[in-house]
Structure formats: structure tokens, C-alpha cells
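First comes the structure, then the notes that go with it.
What you see is part of a larger complex, with each chain still in position.
As written, the chain order gives the labels A, B, C and D, with residue 1 at the start of each chain.
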Amino acid sequence: MLHEIIIAGFGGQGVMSMGQLLTYAGMLEGKHVSFIPSYGPEMRGGTANCAVVVSDEEIGSPIVTEPNCVIAMNLPSLKKFEPTLVPGGLLLINSSLIKEESSRKDIRVCRIAVNELAAELGNDKVANMVMLGAFLGATGVVAIDSVVESLKKVLPERRHNLIPLNKKALELGAVQ
Amino acid sequence: MARVTFHEDWCKGCELCAAFCPKNLISLADRINEKGYRPATVVDMQKCTGCMACALVCPDVVIEVEREVS
Amino acid sequence: MVKVLMKGNEAIGEAAIKAGCRYFFGYPITPQNELPEYLSKRLPEVGGVFLQAESEIAAINMVYGASAAGARVMTSSSSPGISLKQEGISFLAGSELPSVIVNIMRGGPGLGGIQPGQADYFQATRGGGHGDYRLPVYAPGSVQELADLTMKAFDVADAYRNPVMILGDGILGQMMEPVDFGDSRSKGVYDKPWAATGTRGRSKPNVINSLYLDPEELEEHNYSLLSKIQAMEAKERAFEQYLTSDAEIILVAYGTTARIAKAAVRQAREKGIKAGLFRPITLWPYPDKELSRAIRLGTRAVLTVELSMGQMVDDVRLAVGGRVPVYFYGRAGGMVPSTKAVYHEICRILGYTSELPSILEKGVRYCFHRGGELSGQGISKIQSAV
Amino acid sequence: MAKVFQKSKALSDAKFHYCPGCTHGIIHRLVAEVLEELEVMDRAVGIASVGCSVLTYKYFNVDMIQAAHGRAPAVATGVKRVHPDSVVFSYQGDGDLAAIGTTEIVHAAARGENISIIFVNNAIYGMTGGQMAPTTLVGQKCTTTGPGGRERSHAGNPLRVSEMLSTIDGSAYIARVSLHNPGHINKAKKAIKTAFEVQLQGKGFSMVEVLSTCPTNWGMTPVAAMQWLKDNMLPQFPLGEFKKLAEVG
């Protein structure tokens, strides 16, 4: 399988970590992976996005111009990337911030109120993990355990205490 | 008598005006402007002396100040 | 053999350390900042020196000094900063000082933009600086290759006493992919009896120099540099071929665009279209003989794809020697062609018009017919709806 | 009631792209007000340098030229020599002016080039994401200093540009000001005005070094950054007029 995913949102929404964790988890599962962040001044207070490819075969182009999944964490991201989805693709919408509906009929759409769900867990910083969980629940690109494993590798030792919370968030997302 | 006006859409919610208002009149509003920031605002305008401190420190030229001039 | 997920820029840094490089001099510029930032942390850990120079010019001249003193040393920058290093690079070549120079290209000319580009190809492959010299130029296509070729670059630099360039772009520098440093290391430290280290008991002082006021001496020096150039041309070429043996159309692309071209070739093959990819890994020496040989009786066209208005296409034409038409398709300014756009280009050239969208994707296209005549020059400014 | 404070005509309608609380915006306003008050907008030519302020060419309502990194004084020289009656200023960061552009600023001063320089010292490379600048304080953490911050024994000392340029005979007016509170902001404006007046009087090279903040790369709130400037930069970079030719009015 070839998964070409765009994750996009405001600078502070943890969009890059979502992408990196997903990529890392894919690697741990022995898949071929790549991750390309947007970069430069537009990130400063503006919007950020990244392109993740997870594939069973060698990856041709790591550049994603026609994703089969878009995760939109805010409205500008929805506007920008919804049109690029391939027909039949998956669109995940952060309905906490996005009131608008998708205008396309040829795609699968899931709306998740990730901020509220994160708040339920007592920490709105894990909203991105809720969304990542929802994505994994919908697609099964990688196992949640692999993401948790990745967290262990990526986080410095002294922040490993945060892992259980993140795991909860992933799991909460996955069942939405 | 004095009045400050905020061009809210330019405000980035940096709170410099709030920090330097000698009368402590300025705070960030709860609403979000088009750029995604909580804009600065003055509730108790009567207390404003028109000292311009807020306008002088505002990096985004958000604030206009009016006052009685003799 | 543990894979780690790394940014391209950081992988270059780690590879340099693995290759025994202990000195880095550079100046900040987007999109390569993660490389110096990484080394500012890592080099002191391994007893090396990271020094932020006051400019690109100072940096390349610190490299000159460190290399003259016998060290493995690196600098990096991006397009405008590399332009500033041209005098220094010419000096490194003239004084035969090994060193590794990284250019993570962005959009130009002038201040341009910070998004990826491939428009410094000319500068890299044929002396942005003055005089007769050449740099081996490596064009990695993945983070793994960024690491592998960086390590190789140090060995080649030392073996020939010549500066070597790693030519990447903003995407390669910023992207993360798994990379395996394995036990891969450079061939080890070269003995440098020529280095200016202080005589330390040596009877004759060492001199590092590129000045020859007597033209006969300078000519001799040029000849000896040329011999080295010819040796590198003979031995240091590298490339990858992908499905070229029966290809009707051969795509030629390097670095990021080679990734896209490969995907487009796959797409074409899925449709039964015989496309292949020739990917130069060394841009100088250019694998011209190999590309020439890849063109067989059944080859109808060659298509060069670049993030530029057409630079490598000159080398492709030189290699093809007018035997088949050479097409060009390019995007610029940080815009990157989609896999589909390249696929459409393949279809257009081979005449599979049914595959084409009603409006062609944005891009610059031209074609050099047999014998070199230019035709079909055009800029499609309309972004296709596709 | 009368408007006692409003946006200067010398500022365009474009919104600043700077981070929240970044003092570049304050300096823009001050320069604009001075251009307006001196009534030189229609003969002013500004040189934008490379740094966070690279887009100043969008913000000032005067003719603008974007220059290569560090070369603004040379570009300004080219303009001034062609139009000696124009009012030429450059707007440069500390990376731009005090690192890569050292030669150009020193020699513009030595020539007594009749231009005005706005030098924004925020002790860091803002635009590229927080690398060490020549003006970075010892111990200040940057993305290229390693975890201990700038080490004197390795990376040397912050460059005090105003002091250095004051030794040069061609410089007519050199001042260092700060923006850490409204009073100092007013003083900064006065200095900037003097710099332009010096140019209008044909006295030669003028420069105002403005101590500024970069909340984003310093990793602080804008308010905390103002305090940090006061506590840490002022001791290293004393304020004052370092050079004022006797004839300067």
C-alpha cells in the first residue's frame, strides 16, 4: 500500500510532530517512509504543513501533490489541500476549529472535535495526538503501539512521563 | 479627556501596550481577530489620560490616540 | 545497521562526522540551517570545532586555512551564499586543497526565494569561479544518499586534493527519511605531507599557493590540474539507470526531480508505456558516455526534467550528440512538478494524446531536434486544473 | 478632541509580517514619522537589507531598493552619488550590518558618505531562526552556540559597532538608543531625526543603533523581551551619542 498524507494547520498545533511520529512509526514497522515539512518564514505565526509517505515498496517521489489523505487542523489548510485529494481519498477535519463542511462528494470525510476530546483528557496540547489516533483508526497505516514506541525514541528521557497521556489521546482518537 | 482606538485587525496580541499603560487599562479581548490573535482593548476608557505610552510601544501601529489639546 | 529518521541537512552533518570531518565553518542561510545547527552541537562532542563565520567568504577562507593545515573540513550554504564563495572555491582548486562544500539550492536569481531549486547546476558543474578547474559534484536523491555521498566526498576530495560539492535542494535538506550510517566510514585519514602545519622537524617548509607569475609555470600548473581533471573524469562518474534498456523515452533528472521522474516512469510503465530513467549521481564528471550508451535503436526521445529553466539539458545534449531529440520540462522558483505532470510530458512527447489533460500543467518546455536545432519553446503559465 | 497619535503617511497600508511584539515595527514607525516630519518623502530612497526586515520595501511609502545581504551601504552609496539631493537611508540588522556587511559599513563611514543608517541590533539572526550574531551576548543561547550559549573563548565578544564606527573620521553622527520603554522610544526617534538632519545638512555619515528585541528567537514573551533587553543588553551596549560633529545642529 502507498499512503500519501498531508497534515496541515497553524504553527502551534503540533502538525510537524504528528507527521514525524507517523513517519517514525512507519519506519519502525519496516515500511518505506518519507517526511517533508513546509519551511521558511510562512511558518512564523502562519501555517505549517507536512507531507508524509508510508509505503510497502520503495518510495518514488516523496513529494505529495495528490494525497490520498488530508488532515486539516484549521480552515486555511482545508481550503488549500481539500482540492488536491485524489477521488476516494480521506479528509480528516478538526471540527473544533472548522465549522465549514467539505464541498467534495467524491471523498471520505471524518470530522473530529479534537480540541474538545483533548480537553476531556485534561490537556489540550494532545489535540494533535487525538487527530493522529483518528487517522490511524480510519486507515491503519501503522499501529498505535508503533507510534507510542516512536514517542519513546523521540522524546528525551525526562519527558517520558507524558507518554501515557499521549497514548490515551491516540486511543481516544482511534475510536472516533 | 482622551481616547484610544485600536485597529483591531492589525493587533497581534503582544501585550506590550498593556504592559506599558501606566493606568493598567489595557487587556486582551476574548475574541479572535482575522489573523487569529486576541486583540488588545480598553474597557475603562474614562481613565485614559492620552499619555500615548501604549501607542509608542505598539509595534503594529494599531493604536490611535485622541485627547483634548489646549 | 540501525536506521534512524533524520532530516537531510542533519544527515549530511552526521555523515561528515562519520567521515572524520572535525571542522566546519559556515554562515546561516535558509534552507540549510539545520546542518550548521546540528554540527554546532555535535562537533564539540567529538572534539571538533564548529565556528560560525562572519560571512560566506570568511567561511570558505577558513576552510582554505583548515584544509591547508591538513584537516578534513566542510562548509555549507545555499545559492546566494555559494555565489559569494566562488573566488574561494577557485582558490581551493588552484591550491589543490581538499574540502567539501554543500549547496542546498533555493530559488534564484538574486535573493530569489527559499523554496527548493536546481538552478545552480551551471555554477556547480562549470566553474562559477574563474579559471580552469572542476569540482566533483554529487547529486544525492535521498537522505540515505546525502549521507553516503557526503562520506564519499571526503575521500574523493583527499584522493585528488580537490574541493568537492554536494548539490542538494531545499526539499532534500528539509525532508526526513530513514538513514543507515551502518559501519560506513570513509577510507580513513589521508596522509598529508604537503600540509602547512608548522615544519615540526621537517627540513623544507611547505607552501600552499595558487600564484604562478611566470606564465610558463602557470601553464604547467594548469596542465597538472587538467591531468587530475581527466583522472576524475575517468574514474569518478556515478549514475543510476532504471528501466532504460527497452525504453522508448529516457528521462534524465537528478536529486529531487529524479524522485519525481522515477514515479512518473512507474506510472508510465503501469500504462504499458516504455519509459526509463537515467539519473546522474555525479553531475561532474557527467556520465555522458553512459547516457550515450543508454540510447539505443528503440529510443525515440530523451526528456530532461529540472527545477530550473534548463541547465543540465546542455550536458544531456552533449551526451546525446544529436542522435535523438532532447526535450526539456522545467519548473522554477520553488515550484515542483507533480508526478502526473511529468507523466503527461512523457505521453505528450510519445504521442499518447488520449492520456493528456485538456490544459497542460504549468512549466517551461522546449525541444532540441536532431542536429541541435531548438524548437517548440514555450512557457505554459496556466496551472492545469488537474 | 484631536488626534495626537496616528499612523504616519510614510507607512504603506501593508500589515507588518513581524512576529507579535517584534520591535522592528516600532522602528519602522519612527523612521516613517521622521521622513514625514522632515518632508523628505518624495526624495527619500530607502535600502532594505536581508533579515526579518527584508520586506521593508513594502512598508515605507517611499522609493525602495532591496539590497544583497550586508551590502546596503554600498547600494546606498550608488544611489546617493547619482542623486546627491536624495535622502538615502538603509535599514539593516545586526547580522547584515555587523557580520557580512562590516566592510561596507566601515567604508561608507570612512568616505563620510552622506547617508543615514538605521541599525537594528537584536543580538541575533532573526530571519534565519536564531543563530548567533556578532552582537550576541556572551552566554546568550542561540541555535549555533551549543547549549552553553556564546562562549567568549570560542566565539569571541559582542561587537560594539557604534564605538567602532565613532573612531572613523568620516562619521558625523553615531548614536545608540533603545526601545525598552516609551521614554526611550521617544529618544530613539530624536536620534533618528538627528541622523536625517545631519544628512540634510550634508555633514556626512550618520547611524543610529537601535537596541531591539526578538521575542521569537529569544524564546520569551514580548514583554519579557523588553525587560531582558534592559537587563542584559544595556550593560553591554551603553546608550548615548558616540559621535556628534561640532557643526551638527
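One rule holds in what follows: a residue touches a chain if its C-beta (ideal position, glycine included) is under 8 Å from a C-beta of that chain, and two chains touch if they have at least 3 such contacts.
No experiment lies behind these values; they were computed from the predicted model shown.
The full set of protein chains in the file adds up to the formula A x2, B x2, C x2, D x2.
We take it that only the chains that are shown with their structure count from here on.
Simply put, of B-D and C-D, more C-beta pairs touch at B-D.
Remark: subunit A and subunit C have CA centroids separated by 33 Å (rounded to whole angstrom). In subunit C, 30 are the positions where the chain touches two or more neighbouring chains simultaneously. Shared contact sites, meaning residues of subunit A that touch two or more other chains, fall at 41, 45. Interface residues of subunit A, counted against subunit C in their complex, comprise 20, 23-24, 27, 33-37, 39-41, 59-63, 65-66.
Looking at the complex, you find that subunit B touches subunit D at residues 1-3, 10, 12-16, 19-20, 37, 50, 52-53, 55-61, 63-69.
Contact residues on subunit D toward subunit B in their complex (touch as defined above): 1-7, 11, 15-16, 18-26, 29, 179, 181-182, 185-186, 215, 221-223, 226.
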